[in-house]
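A single protein chain has been omitted; all remaining protein chains appear in their positions.
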Amino acid sequence: MAVRDKRSGNEAVGIAMRQMNPGVVAAFPITPSTEVPQYFSGYAANGEVDTEFVPVESEHSAMSACIGASYAGVRAMTATSSNGLALMWEMLYIASSDRLPIVMAVVNRALSGPISIHNDHADSMGARDAGWVQLYGENNQEAYDNEIMAVCVAEHPDVELPVMNCYDGFITSHSVENIELLEDDAVRDFVGEYRPGHHLLNPGAPMSAGPLDMPGYYFEHKRSQAEGMICAKKVILETADRFYELTGRRYGLFEAYQMDDAEMAVILIGSSAGTAKEAVKRLRREGVKAGLIKIRVFRPFPAEEIKEALKGLRAVAVMDKSEGFSTHGGPLFHEVSSALYYGDKDLLLCSYIYGLGGRDVRVEDILQVFKSLSDDIARGSAEPYCRYLGVTDKEKEEAADGI
Amino acid sequence: MKEQDLIQPFTPWQDTTRGGNIYGSGSSKYYRTGGWRVDTPQFEAARCVNCMRCFLLCPDGSIALEDGQVTGIHYDYCKGCGICSEVCNAGAIHMMSRQEESAHGSER
Partner (left out) sequence: MDNMIEIRWHGRGGQGAKTAAMLLAEAAFDTGKFIQGFPEYGPERMGAPVTAYNRISNERILVHSNIYEPDYVVVVDETLMDTLDVTAGLKKEGALLINSPKSPAEIREKCGGYEGRIYTIDADRIAMETLGKNFPNTSMLSAVVKITKVEEEERFLESLQESFRHKFEHKPQMIEPNMQAAARAFREVKE
């Protein structure tokens, strides 16, 4: 059933989209996501899909067109990165509040300025309040699998929210690696057909959409939207169970790697988690009780489950590949630390901001983080808890390991 | 849509529609904006040539038609914008201010 192949992340996502045969793909190119609509447009031109491919004049238009298409009752998909995502910012909120199951591949790239074409998570983290479900993948396999599961989650009647399928620009999007693809009909059967309860362009059941709300209405609509996000957790897990039946690959809200008896752990997102796993393996060989949590679902945030997973650990570093300028840690750190407020308060927790603008993350860098964690344990304190990894800092040069 | 199907303010979130969608049509019938009006259009049937400019250009669909003839104004909805009077080339519609109305009475 599975096809052993080698594909870049973008190629794999393009293939997944082809296999799901969306009604409309409206997209605008931006590095490093361009290849997704580019390959897809090839499939459309060759008649391999029934999709109406709409090349639009901007990312704002891409999302607007997807919203229109989704409202008209078809599966609508797109892809973008970085400033493209930023340009469609207002439409992200509208796609979500309109409860439209649009699936968008977000190929993570730093936001300008300065201009950077390289990977970090500023783009999707910047959109974390828009009401989109956010899935993050470590490699091409996960990008492909998440793209398929995203459609099921988005279209589920208890959710009806758009989904971002996030994966790292260049590192995952352009790197060719081994992958197991599914057969076309397996994907088609897994996602099924899109059957919206209501849609526009239906004279038999007319509707109006996207209204103005006076203060007597807005709050209730938002609470209803929040309910979709609350239900998404259960739907994501159910979809992952079905996916396991189909493929033998297990997915959850996050991956706990060597966490059973871990004393120290790092929590991170995306391709650097793979590099970090290599660091954990090395430490384990030396008898160090190191572990790692790789977040897959950032929205909705699995606070309860993270709280449980960190029970019994002595020190944890939460690593953020984006700077939220809160000055007391990055976005993932805030989610984890607030989850722990109702959990283990003796845990030594710190924040690392790392990898901005494509700053390379090596096994040695992660080893350095674990070294700091063990120093924290030795001195019984996580202060100062807001740290940077890999930035050239005159004041830290004596302490730095020449990174 | 029936008037009782309209969703009221402070409807519990569990009972409201997702996205604020309105399932049905013609709900604007129940939003009577005639009370917004300051100046009122007066229609003189004798001058009307049924060119339909007022009907086409009225933003509130408030020109009354019967059997293809303009018969008057839907005063429950007319907001008094004056477009009908402006575009009428037959001089069949003129706007009457509130003062004039009180002094001379009006169709309404």
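As written, the chains take the letters A and B, and residue 1 is the first residue of each chain.
Definition applied: a contact is a pair of C-beta atoms (placed from the backbone, for glycine too) under 8 Å apart; a residue touches a chain by one contact, two chains touch by 3 or more.
Note that the structure is predicted; figures quoted are calculated from it, not measured.
Although it is not drawn here, the omitted chain touches the following shown chains in the complete assembly: A. The hidden chain makes contact, of the residues A:A2, A:V56 or A:I117, with A:I117.
Shown as candidates are A:E177, A:D241 or A:D393; the residue that touches the absent chain is A:E177. Only one residue from A:K277, A:R299, A:R314 or A:R387 touches the chain missing from this view: A:K277. Interface note: of A:D346, A:D360 or A:D393, the residue touching the hidden chain in the full complex is A:D360. Contact between chain A and the absent chain runs through residues 6, 32, 117-118, 139, 168, 170-172, 174-178, 271-272, 274-275, 277-278, 281-282, 360-363.
By definition in this document, only the chains that are shown with their structure count from here on.
Within the complex formed with chain B, the chain A residues making contact are 97-100, 160, 198, 205-211, 213-214, 216-217, 219-221, 223-225, 227-228. Residues of chain B that touch chain A in their complex: 7-14, 16, 18-25, 27.
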